[in-house]
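One structure follows; several queries about it will come next.
Apart from one protein chain that is not included, each protein chain of the complex appears where it belongs.
Moving on, here comes chain A:
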Amino acid sequence: MKAPLDTGGIRAAARLALAAGLVVAGAGAALAHATEGGLVLLLPTDFYTAAGASAVALTVVLMAVLPEPVLARIFAPLLLLRLPRTRAPEITSMLVALVFLSLVWTGLSGSRDPMENPLSLGIWTGFWIIIVTVQGVAFDIWRWVNPWAGPVSMLRGLGLRPVLHLPVRLGYGPAIVTFLAFAAFLMADPAPADPGRLAVFGGVYWLVNLLAALIFGPRWLRRGEGITLLMRSYARMSLVARRGGRLTLGLNGWQLLRGRVPRGGWAVFVLVILACGSFDGVNETFWWLGVLGVNPLEFPGRSAVVWQNLAGLAAANALLLGIFAGTVKAGLMLNRSALPLAEAVRLFAPTILPIALGYHIAHYYTAFLVEGQYLWAMLEEVAGNSHQGHGHGDHITTGFFNTTETMRRIWLTQAAAVVVGHVIAVMLAHAVALKVFGGARRALLSQAPLALFMIGYTFFGLWLLASPRGV
């Protein structure tokens, strides 16, 4: 038979654009975040989404009717045992810095496979998925594993002194810039999981910030280094914290009601966290690929959408800042409050931290399920317990993406993270409003637009989870 048509190159194509990994594609992309795939589209996600948003709406109503002290009690912390003062974190930080540098070295010289290379697994799975989650949910682990604090402290101990003053007017600007650089690498780089690229980016990022911390002093780590500021922000979300020398336990978010009101730049930073986290999900949807004019069934790869993703990231940040400020402004107007807008944004921005954390957990949960196995296998091997099977891959499974029941459980777990994040955010926002505006009625009025925003954001988050993805 004569060829009816030539199908060179791309055209013969993607028969393998296949049900493509798309059906199950969670399969282990350090960043390809799992696509819940076809089975999610079979789940009654519309119903679940409505239920989730209703839960958040119900919380808003509850806030209106519950007596004030109830909320205070919900967030009241329990003082537990007294904690000794210790310099141990400086030592562990130093060790983590050494481990980090050796990981960078393996990134340059070790296996090229991101699921095998300790750097890719360590950074994207160990740090970005697991440690960030522990930080927000449980306790301030960053204090122990921050790879700058120890070296900076040691070098200062050797007599190095800051040579420049970090101008106060810069505020948290440098941290916003460095965090956006990290986010841009995560979302727009063609291959952030590639061990070589990650080693270069991670190594340079570490070194630049170390130098800056030496030049400007440790305050650089508080106002200039984005990841540390992210972790300090999430530390305010954690269950336990050190307060007055004692281990203190409270519902996630309790610290936000007790700490100082963050300065302006920090509030903006919190919004940047949420904006980046939200876009890091949108950028995989059929919707976004449609905006870009890319056929999701024939996705041309991340290197084809670098600038588009950078622009999207910038737009997401601008959009969220605008919407949030507008929402807070509307609340002030409804309330006829004289509170300046900037002040109100500073007060309310931290209340969206639980939403950002919920997104983070939901978004990376599927990646965690797959890549966590690779990380575990690597740790087992370090411990000398490697599996002696046909090969390392034999014990890694993505079987849970292949059945409706397991996918339902996975999806509902993700949805729960999103919904719980919003519920806590609503409660926190109400608690802040009570504190600022006094009476429940005024608090409620001021908060109505923000509550609507949060209900809307719940819809958005669950829509994101239920959307078909092409990346």
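Everything below uses one rule, namely that a residue touches a chain if its C-beta (ideal position, glycine included) is under 8 Å from a C-beta of that chain, and two chains touch if they have at least 3 such contacts; residues count from 1.
Everything below uses one rule, namely that contacts and distances are computed from a predicted model.
J.: If you look up the hidden chain in UniProt, what protein name do you find among "Urease accessory protein", "GMC family oxidoreductase", "3-oxoacyl-ACP synthase" or "ABC transporter substrate-binding protein"?
T.: The missing chain's protein name, per its UniProt entry, is "ABC transporter substrate-binding protein".
J.: Of the listed residues A:143, A:346, A:430 or A:469, which contacts the missing chain in the full complex?
T.: A:469
J.: For the chain that's not shown, point to the residue among A:245, A:300 or A:322 touching it.
T.: A:300
J.: Looking at A:41, A:80 or A:177, which residue reaches the missing chain?
T.: Selected residue, touching the omitted chain: A:41.
J.: Which chain A residues touch the hidden chain?
T.: Looking at chain A, the ones touching the missing chain are residues 1-32, 35, 37-42, 98-99, 101-106, 108-118, 190-191, 193-194, 196, 286, 289-290, 295-304, 377-378, 381-382, 384, 389-400, 402-404, 406, 468-471.
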